[in-house]
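Heads up, one of the protein chains got dropped from this complex, but the rest are sitting where they should.
And now, chain A:
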Amino acid sequence: MPLSDFQTVIGLEVHAQLLTQSKIFCGCSTAFGAEPNHHTCPVCLGMPGVLPVLNQRVVEYAVRTGLALGCTVKPTSVWSRKNYFYPDLPKGYQITQYDQPICEWGELVIDTPSGEKTVRVRRIHLEEDAGKSVHDASASAGQSLVDLNRAGVPLMEIVSEPDLRDADEAVEYLKALRDVLVYLGVNDGNLEEGSFRCDANVSVMPKGSTTYGQRCELKNLNSFRFLKQAIEYEAARQVDVIESGGKVDQETRLWDVNKGITRSMRSKEDAHDYRYFPEPDLPPLLVSDALRDSQRQSLPELPRAKRTRFMGEYGLPAYDARILTAERPLADFFEACAKHVSDAKKLSNWFLGELSRLLKEEGTPISALRFTPAQLGELLATVEKGTVSANAAKDVLGEMFRTGRPPADIIAEKGLAQVSDVGAVEAVVDDILAKNAGEVEKYKAGKKSVYGFFVGQVMKAMKGKGNPGLVNELLKKKLGD
């Protein structure tokens, strides 16, 4: 059977760092990029005698996420210990949730080429992150260093059912999930810094089969591109194994970025026995009705709902709506601007074009924009009226972006206003036609291609500020068209 006779089956386990100021079981900072072991205390260092105290904010964030994904939020869940030895695991166990997680059975709707698809979310659980072992040049030969800044950083693991059927769906799911988490304000969606990470469980089965094949777990997928590549490679590899009469082993595999292959990390045989048991230092995690209700009431409009609304309310195409709603601050800013603009599609063009270029180039977050929605509205109205050309308006926006000054001031100062005065334009048109009598003859004799020359000459004489509509109108009139 060729590759095309097989169906890939994928489930994702997503680890999202929660955007709390402090760690999950102590008061240490979660800030990224500090000196090694700077954000540590006896608790997250696993000193003898220390005890965990739960950061309530973590619970709020998990409940919020669960509600947004339509999960059942369990009134009682249980902390467990996952036991294993590793130098970056200070206590020799990780506090996590095991058989009784805080949220269960939700779903996330994604777009696929054949329409919408609902992916089931099996569970959401909370846990602490481990530290980091550093094997780099700053250590002397044969030494490894341990940085425990991350130890105890709160993580939320979101586990999907194996409902995804190809790499594109997996990428779509991961993007949609990231958008939701970022919207909720519980995660920064940063794959590079590892605050949003993904493992994929991949298997293949003959098309039409209902029995899943043996799955492999792919680790270390820290970009959408790697997720896609790794799944595609792994599915093909598994088909090869089966085609050549072999059996797919249950194992954990790593995506080798440099070689573009997955390779075995550990097999089922040397898998850990984590000896889970209920964490005796923490009482069961209780979620009150009051907490759940308050989180439900404060849930924001989620990306998908917002997208649909943008299409209806502003008459935007799906493409525009999706980009505008991908990030909440952008969507909010768009809506604020839309109040000052009559044509939402034109506004959207500015957002998708010039504004997004500026944001990207300058690395400025929406929250730090210097100009106001009203000012952007004013600029667009100026273009509409023909006071400035679209090109000049780009310069004006750039200046507003950098200085926050009102567009009128910038236009005035730079002298960017278009000349729409009929008398002034007419004088120039007359002058150009007079100076080029020979070309006028040719035009009148039928050589219509000369027309562009006249426009060019007029605009040149007016230093580009002639209102193009007016210039055309007068030229045609004078040429007798």
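Going forward, a contact is a pair of C-beta atoms (placed from the backbone, for glycine too) under 8 Å apart; a residue touches a chain by one contact, two chains touch by 3 or more; residues count from 1.
Following the convention adopted for this analysis, contacts and distances are computed from a predicted model.
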Checklist line | Complex member absent from the view - protein name from UniProt, among "Lactate utilization protein", "Glutamyl-tRNA(Gln) amidotransferase subunit A", "ABC-2 type transport system permease protein" or "Molybdopterin synthase sulfur carrier subunit" | finding: "Glutamyl-tRNA(Gln) amidotransferase subunit A"
Next item on the list: May I ask which residue of A:2, A:33 or A:48 touches the chain that does not appear here?
Entry: A:48
Check: Thinking of the whole complex, not just what is shown, which of A:225, A:275, A:346 or A:414 touches the missing chain?
Finding: A:275
Note to self: Looking at the full complex, which residue from A:7, A:29, A:83 or A:420 touches the chain that isn't shown here?
What the structure shows: A:83
Notebook entry, point to check: What residues on chain A make contact with the chain left out of this view?
Noted result: 42, 45-54, 81, 83, 85, 87, 90-93, 146, 273, 275-277, 280-283
